[in-house]
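Only one protein chain is missing from this complex, and each of the others stays in its spot.
Per-chain numbering from 1; labels A and B assigned in written order.
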Amino acid sequence: MISIENLNRYFKSGDTSFHVLKDINLEVLEGECVVLRGVSGSGKTTLLSIMAGLDRPSSGKLLVDGESIAKLPDLHISAFRAKKIGIIFQHFNLLEHLSASENVMIPLIPSELNMTEVAQRVKRSLEIANISHKATRPAGRLSGGEKQRVAIARALVADPSVILCDEPTANLDRDNSLKFIDILKDLHNMGKTIIVATHDPLFDNLSFASRIVPMQDGSIVSKEQGVGSSE
Amino acid sequence: MSSKSFLDKPFFGSPFFFFLTLEFFKERKKHIGVVVISLVILFLLSSVLFISSSIRYSIEQTLDKEPDFVVQKIQGGERVNAPAEWIDPLLEIYGINKVTARVYGRYFFKAKRDSFLIVGVDFMDEQSHKTLESIMDETDLKSFLSSDNMLVGEGVSIYLKEHFYPNHYSFLTPKGDFKKINIFKVLPKESNLIANDMIILPMDLAKEVLGMGEDEVTDIALNVPNDDEWDNVADKISAFYYDLRVVTKHDIKKAYENLYNYKGGVFLILFLIAIVTFVLILYQRYAMVYSSERRHIGLLRALGWSIRDVLKLKFFETIIIVIISFIVGVVLAYFYVFVLGAPLLKEIFLGGANMKNSLVLVPVLDFGVLSSIFLIYAVPFIAAVLIPVWKISVTDPKEAML
Partner (left out) sequence: MEKPFLVMVGVLIFMVFTVSIHYFTFDEKGANDSLSMVVEATQMAQPSWSVSYYEPRMFSSSNINNISYPEMLSTDRMDFVYVK
């Protein structure tokens, strides 16, 4: 599904160059749930952004479904993001002046669906994320857990095959974090490929995660650990 | 509660249109300031252009009726009364078909205060007789001439009423006598552009009030039907005497053409203010897109919107703002000028030192000017939004969202 080979990412600031990702090699199979584990600054969010097509690697290969997305032109990479990737951000990134359902519909607007189809899809994803009852409430007036669920619904609405979560529980209390993990399990059962970048210990013992990939200083540090039993 | 409607009942338009209206109305606070400022500028600009084009249009319509030449007597560079005996030699010049002695002058109600324009008309002249008859709704001119009567413009009538002279006024002649003259009729309001401060008197009465001798006239007007002969005739007239000046209709026409064009002081200042304000609006818009819209655009891009989709949304959003400001600004200006009669602003054009003029402005829509205002406003405005939007869109969404 996702194949990364010798991927590097540098950031330049003036004359100095920061080597943020160093020779990353990673293979994620379809339907897998992979946890990128590491302290902040370890490069996991950058790696996630590159997988999502939000950032571009400085060198190396990145194949999604056998297609190299590192050098795709804007129109194609946008279409790739819209169809294949669902992103759940650490800060939820909702448009506060819009309601929950209006936030959820955003990824579908450039699509060629008509309004009835859009409404149906939004309804379904709100149900999956268990937030239908707050569909009309402005995002600015939702609690942290509710915002997270709206963000999940938004990530699901285009029916993507890959869900990327960047520190999804960093702004949630324990109860809401556990609820989030439950939803993640449902998504896994639906056959979605899930990649979570986190430093939350709650993800250490996920029953449905195939493996944990530990990261440190921009590298994958040791052999990945298998967790639970996904098979 | 709008989301309820979109989930529960089908929306007729496309999702893009739905989202466009959603963003526009839910973020109206962001747009309202810029719409109001643009609207005020467009209102002022259009009002000024409406007034000037209306006045210019009315003057152009009347200019054809004006005499082709005016011959004045000059003394020390200033106009003085001309002798009536100049009329006969002028009539003898081949090509001149109508020579009229004009008698006019200002009469001051109080020294250094308000004044009327007194115009003497030869009621025995067939042409004047006919037109005056139609102005007065075919009222018998004989009764007008039977005693000392005058026709007054609307401004004069109002002014005299305010000063307790509803039916007549006693003019103080330069000899020191009082001359009581009755108000026979008020000229129609539609003629206020020319006749607001005008008092029309029979020729002799006008001369008496203005203190002119019987063989004196203010100047002499004449017509030359053949345009090609104008220069010839002007030369011939100039050769008659050393102390005369010939003013042609062309000179006056040129003066009017220049009168209300954008090079004039008031217009220049107004346009400069408008341009400076536009630049400020554009700068504000540009800065706003860079600061507050950066995250928004980054997010849309992260959620699968292409650069083209983002530009399309922002383009239509801006077009709506531009169209609303333009239509509302121009329509309000139209009502202000042509329905309300442009109070306050009109005084800039007609002056306010003497009596007030409530003239009827004929609606004139100069589509060339309107479309150039639209382009001057719309193109930089759209550019001031789309350029920063494009710059943000082409950066990586991750960077834009930071």
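Everything below uses one rule, namely that a residue touches a chain if its C-beta (ideal position, glycine included) is under 8 Å from a C-beta of that chain, and two chains touch if they have at least 3 such contacts.
Not measured: the values here are computed from a predicted model.
Contacts of the undisplayed chain with the visible chains, over the whole complex, involve B. Contact with the omitted chain, checked across B:Met198, B:Ile237, B:Ala342 or B:Ala384, is made by B:Met198. Looking at B:Gln75, B:Ser134 or B:Asn167, the residue that reaches the missing chain in the full complex is B:Ser134.
Although one chain is not displayed, its contacts with subunit B can still be listed: residues 2, 11-13, 17-18, 21-22, 24-26, 55, 58-59, 61-63, 65-67, 70, 72, 100, 102, 104, 106, 108, 111-113, 115, 117, 119, 121, 127-128, 131-132, 134-135, 153, 155, 187-188, 190-198, 200, 221, 247, 251-252, 254-255, 258-259, 261, 263-266, 323-324, 327-328, 331, 334-335, 338-339, 347-357, 359-360, 362-363, 365.
In this section, only the chains that are shown with their structure count from here on.
A straight line joining the Cα centres of subunit A and subunit B is 64 Å long. Listed in rising order, the residues of subunit A touching subunit B in the complex are 49, 52, 54-56, 74-75, 78-79, 81-83, 85, 87, 89, 93, 95, 97-102, 105-111, 113-116, 118-119, 122-123, 135-136, 154, 158. Looking at the complex, you find that subunit B touches subunit A at residues 1-4, 6-7, 10-16, 18-19, 22, 26-27, 295-296, 299-309, 394, 396-399, 401.
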